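Shown next, in structure tokens, is the structure this report addresses.
Every protein chain except one is present and positioned as in the full complex.
Labels A and B are assigned to the chains in the order they are written; within every chain, residues are numbered from 1.
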Amino acid sequence: MSAETSQNRKEYAERLKKFKKIIKAEKPLIHHITNNVTVNDCANITLNWGALPVMAPAVEESAQMVENASSLVLNLGTISSCQLESMLKAGKRANELGIPIVLDPVGVGATKFRIEAAQKILAELKISIIKGNQGEISFLAGKEAEVRGVESIGEYKNTAEAAEELAKKLGAVIVVSSEIDLLSDGRQLSEINRGHPLMGKVVGTGCMLGSTLGVFAAAAKNSNLSLFEAAQTAVYYYSLAGEKAAEKELTPAKFKIEFMDAIYKLRF
Amino acid sequence: MSAETSQNRKEYAERLKKFKKIIKAEKPLIHHITNNVTVNDCANITLNWGALPVMAPAVEESAQMVENASSLVLNLGTISSCQLESMLKAGKRANELGIPIVLDPVGVGATKFRIEAAQKILAELKISIIKGNQGEISFLAGKEAEVRGVESIGEYKNTAEAAEELAKKLGAVIVVSSEIDLLSDGRQLSEINRGHPLMGKVVGTGCMLGSTLGVFAAAAKNSNLSLFEAAQTAVYYYSLAGEKAAEKELTPAKFKIEFMDAIYKLRF
Partner (left out) sequence: MSAETSQNRKEYAERLKKFKKIIKAEKPLIHHITNNVTVNDCANITLNWGALPVMAPAVEESAQMVENASSLVLNLGTISSCQLESMLKAGKRANELGIPIVLDPVGVGATKFRIEAAQKILAELKISIIKGNQGEISFLAGKEAEVRGVESIGEYKNTAEAAEELAKKLGAVIVVSSEIDLLSDGRQLSEINRGHPLMGKVVGTGCMLGSTLGVFAAAAKNSNLSLFEAAQTAVYYYSLAGEKAAEKELTPAKFKIEFMDAIYKLRF
């Protein structure tokens, strides 16, 4: 498990440079089928990274829309049967075309419907990156998970194991967002101890991390960097932007503005 | 009808302290089935009060989601048949479990469909708090109401009566938001002469008051304070936050940021 050192800080900076170059050259289209609570934030953060967002949730067109996209972000925040159908259609087309899919299984475990939706997606689609909180990832890994539980040290240990097992089982990169973020691809485990508590006091920071992973997954495809490295770099700089924003503002609405602009400034 | 005095200012401060303590300890989950125009604002304001928002509109899960919630907020802003069905299902489950429901009958009176939706909700569900503007409350009370009418002094007098009658008929707390807010539970009538005109120049301040009432209704359950006192306290501090924000900014977008952060700061 890698801790942050001046060595890997330098490596992160090198990677970001590469990703930025690719994003600037390709302006990848990131297709989202996402919840209606944070959809505007997701679109803006994608644009702030220099990529192009498109949100076309309708089952009538979602599969065709994905054909021009460089990645697909699926977010279960306000999932319905209709939206699930659209996700499966778009996801299958993405799989056929080798377009990476990022899944944010928001609230999985909270209701029977949400559980079945996540299970169906994992059964029918090949997912590249799954990002969730400790409860969501634990639940998907078949561990006990408290739906509204406070996150404990005990739970955290389970999560590392859960992430690793889930990564192996699905052949996906797992990102567990928490005070200390955790990444696993089944072989390597990485901790990122960055970010700021205010990120948890603004609606949408979880969803926007999903979009961010969508941008980096798209960029990874035409780089010599792995999906794991892409996810690491995404989480690292996303969290750093949170730290920078908190240096300027310490109330949620103003912090959010600074945070989104901090992402934008990373491009330069 | 109570006017504000230094005596009840002190009482409000005492109550806020109690509510804050309960919210901090319980982190109540506030389930929303709400419109898609202001859904992000509603989620953020709920978080700013220290409670946890969840927005799960789908009929497939809304009733199960409410089981872990401490209150349910129903907002008719972008109502459809499908969403109405979800509200009724979730509302019935809430009623079974004794979970308070806040109803915001946005635009009732404007269309036949909206009227029928509101009537169905009131016929099938027991509502704890109804919050509306003068036209909406007047309409629900069976009074004449202008759909786009400018609010007059004459109308205001009708509204007080309308609020009282509606409160008695439904056994609910009625909140009429206007320049001077008005509350009735059928026995007591209370006026709150606070707030700032800029609150009417930002989309979502009405809906966010609905969420705020959801938070305080949830907290009231485990307090020795009544639902009427909860609603009074909510409206009073919500309006005060508007005043504080207007001391800093006088254009709507900047005012909104200050307003949301002013709510957040009330927690400390």
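Quick notes on this structure:
Heads up, the rule we're going with is that contacts are C-beta pairs under 8 Å (C-beta built on N, C-alpha and C of every residue); 3 or more make two chains touch, one makes a residue touch a chain.
From a predicted model like this one, the values you see are computed outputs, not experimental measurements.
Within the complete assembly, B:36 is the residue of B:36, B:158, B:188 or B:223 that touches the hidden chain. Looking at A:64, A:81 or A:119, the residue that reaches the missing chain in the full complex is A:64.
Touching the omitted chain from subunit B are residues 35-38, 40-41, 77-81, 107, 110-114, 147-148, 201-204, 251-254, 257. For subunit A, the list of residues touching the undisplayed chain reads 27, 29, 36, 39-40, 43-44, 47-48, 52-61, 64-65, 68, 256-258, 260-261, 264-265.
Just so we're on the same page, only the chains that are shown with their structure count from here on.
Between the Cα centres of subunit A and subunit B there is a gap of 34 Å.
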